[in-house]
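The complex appears here minus one protein chain, its other protein chains still in place.
Let's turn to chain A:
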Amino acid sequence: MSKTLYERIGGEPAVNAAVDIFYRKVLNDPRINRFFDNVDMEKQAAKQKAFLTMAFGGPHSYTGQDMRTGHAHLVKMGLNDSHFDAVVEDLGATLVELNVPQELINEVVAICEPTRNDVLGR
């Protein structure tokens, strides 16, 4: 049986390696950091792990509806396609920094894309 993307990327240790790098990029990204102003760092670290696990095709139990409700307050703040693209871009840059091969990064991007409409509440 062929390995899942999550396994090929390196599973939970890969998520742990990526979480600080990714979150630091997001907080430093003037395009999107205002969405993260009021979130508690510690709780956010756990949520970032959930996000990365999901993006890496790992085990998760979020539904499209969860993604809608989870980001609804951000949509009210003006969340749109450009912000979605910025997050995906920061994620890609994180993986480049961790020397993840480009084919795998493309797969990660492909996993994120179908969540776009749910995240943006459309």
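Just so it is clear, a residue touches a chain if its C-beta (ideal position, glycine included) is under 8 Å from a C-beta of that chain, and two chains touch if they have at least 3 such contacts; residues count from 1.
The rule is short, and it goes like this: contacts and distances are computed from a predicted model.
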Pick from "Sarcosine oxidase subunit delta", "Oxidoreductase FAD/NAD(P)-binding domain protein", "Amino acid ABC transporter permease" or "D-lactate dehydrogenase (Cytochrome)" the UniProt protein name of the chain that isn't shown here. "Oxidoreductase FAD/NAD(P)-binding domain protein"
Looking at the whole complex, which of A:7, A:20 or A:113 touches the chain that is not displayed? A:20
For chain A, which residues touch the unseen chain? 12, 16, 19-20, 23-24, 27-28, 40-43, 45-47, 49-50, 53, 59-61
